[in-house]
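The complex appears here minus one protein chain, its other protein chains still in place.
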Amino acid sequence: MTGTFAHIRRLARHPSGLFGLLLLAAIILMSVSAGWIFPEGPWAMVGPTRLHPGVDPRFPLGTDTYGRDIVSAIFYGARVSLFVGIASAAIALIVGIVVGAIAGYFGGKVDDALMRLTDAFQTIPNFLLSIAIVGIIGASLPTITFAISIVAWPIIARLVRADVLRLRTYDFVQSCKIIGMSDMRIVFQQILPNCMAPIIVTTSVLVANAIIVEASLAFLGLGDPNVMSWGTLLNVGRQQLRTEAYITIVPAVALVLTVLALNLIGDALNDVLNPRLKERT
Amino acid sequence: MSAVLKLTDLQVHHDTARGALRAVDGISLEIARGETLGLVGESGCGKSTLARCVTGIDKPNGGSVEIEGVTAGRGKAARLQRARNVQMIFQDPSGALNPRLQVERIITEPLSVAGEESRSAHRTRAIETARKVGLSDYHLERMPHELSGGQRQRVSIARALVLNPNLLVCDEAVSALDVSVQAQVLNLLLDIQKELGLSYLFISHDLAVVRYISHRIAVMYLGRIVEIGAAEDVWASRLHPYTQALIHSIPEEAAKTGRTVTLEGDVPSPVNPPSGCAFRTRCPFARAACAEARPELRAVGSHEVACHFAEEIAAGSGAEPERAHG
């Protein structure tokens, strides 16, 4: 997989890609180190309430209305955001790739049926469905992840189908048929590796989107009550927006930077994986 | 002598929005061991569909495909058996190779699908086969995009040869190549035929190439064979008006005769072909009888032709009607 390595190197040389990578690395580091730096957890009331940032060096970003450390909440919140983002994108990828590949490769009635199903899911308003599912099944991270991915997979499915539809007419696919290769092997081993570029790019957008949806749910109080999410902090800050605006601003900035990082990486990946496109402009 | 390939009344229909398209409409032919059958015709005549049927990519709607005396069936075992006997080389050497795989892997893929031998044996076979087609160990470690068009076509040929098939279907296998590279590949095909006793079904729109490499030539028009016979026979005594027109249209021949345009118009739609003889709408010799009955292939002189008036045309070949100057 020397190719993958080369892509990462080229990504690191891409200016906005590098910035995105560094940001993302910082966020990952935060989520990994949260347990060591804040062993008492994000819920512990460790200081005075409503301490503004910069007042007490022990709490550089201040404390919220319950006296909880905001830095700690941001660190633990990064965990939640990354988990939901990555897990829901992974589910969307698996379902989307399988559905799209089968629809594109076999075509005909199979394609028609699968694409109608895809349409049905794609027409559901993303956020409303999440609220409905969380409302019915109850708020927990797995439920939220499920709710987000169920709306996200059609995007991947359409992308994969279009590419497989194009690639299956290529002579190298025909020759695989002639040598008697099984359809599954042709799809997953021969065709799919050739359409990874747009999938990878879209995945970064999916992750960013999932993070936003999770934070929005938590902000509305529909998040998992057992985990500290950036949305939870936003929800707490909402009531004190006039006096303690920092409680809202800090998680909002964290959210913006994460989504920005993912979008930058996505754009950079687009350039790196489609070098021809770049040369033309 | 047993035939490597025997097609009997082969029918392939495609469903289109405007009705059933008879891409291949009742074709019977045989290819003997070590023989090259050249198949010519214009785009849409069904020659590629025929190739896809022989290799098993498309399934026929009627008739049979017999390979080495065994009627080709479906199912996994039959598919693998066919793969050992029939392989194919494609037109576009870049589209025919998976851009993500190393050349060695591309060449040995058929072995692993056939479940043959160990991994280490694969390497030996890859080197052996690559040498046969004029590639070296160096090329085995390259990716397709690092090779020239001619080298890619050699990789395609190597992959087709690795299972030691008896029949190679070459679908416009040299058409996308530059003249000098085309000559290299044609020479290679002749060499490996001699060495391995292969049979070729050689499909091309380039008559000069087909004439050069084939023992026999079949001319197709709208899904049917209109003329078939020994290569030099068909070329020299071209009996069917369509064969005549095709040969006269080649710039080289046109430069000799000083007459370029031999046929007006385009090939009619295969969805709704003309009644009787499908060629009559473009045929300079067409008469009322041509609209009524479809001419069947019949022996005329040394080869077979599907034309009601082949004898007359042959007898009066000097007195071809002069086309209105186009």
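Worth pointing out:
As written, the chain order gives the labels A and B, with residue 1 at the start of each chain.
The definition used in the following text is that a residue touches a chain if its C-beta (ideal position, glycine included) is under 8 Å from a C-beta of that chain, and two chains touch if they have at least 3 such contacts.
Here, contacts and distances are computed from a predicted model.
Hidden chain, UniProt protein name from the list "Bifunctional protein PyrR", "Molybdopterin-dependent oxidoreductase", "ABC transporter ATP-binding protein" or "N-methylhydantoinase B": "ABC transporter ATP-binding protein". Of the candidate positions B:Thr108, B:Ser199 or B:Ser214, contact with the unshown chain belongs to B:Ser214.
Residues of subunit B in contact with the chain left out of this view: 36, 42-43, 148-151, 178-184, 186-187, 190, 205, 207-209, 211-215, 231-232, 235, 245-246, 248-252, 254-255, 260-264, 266-267, 326.
The rule is short, and it goes like this: only the chains that are shown with their structure count from here on.
One inter-chain figure worth recording: subunit A and subunit B are separated by 51 Å, centre to centre, where each centre is the mean of the chain's CA atoms.
Subunit A contributes residues 170-172, 174-182, 185, 190, 193-194 to its touches with subunit B in the complex.
Of all residues in subunit B, those touching subunit A in their complex are 52, 55-57, 76, 79-80, 82-83, 86-88, 90-92, 95-100, 109-110, 113-114, 156, 159-160, 163.
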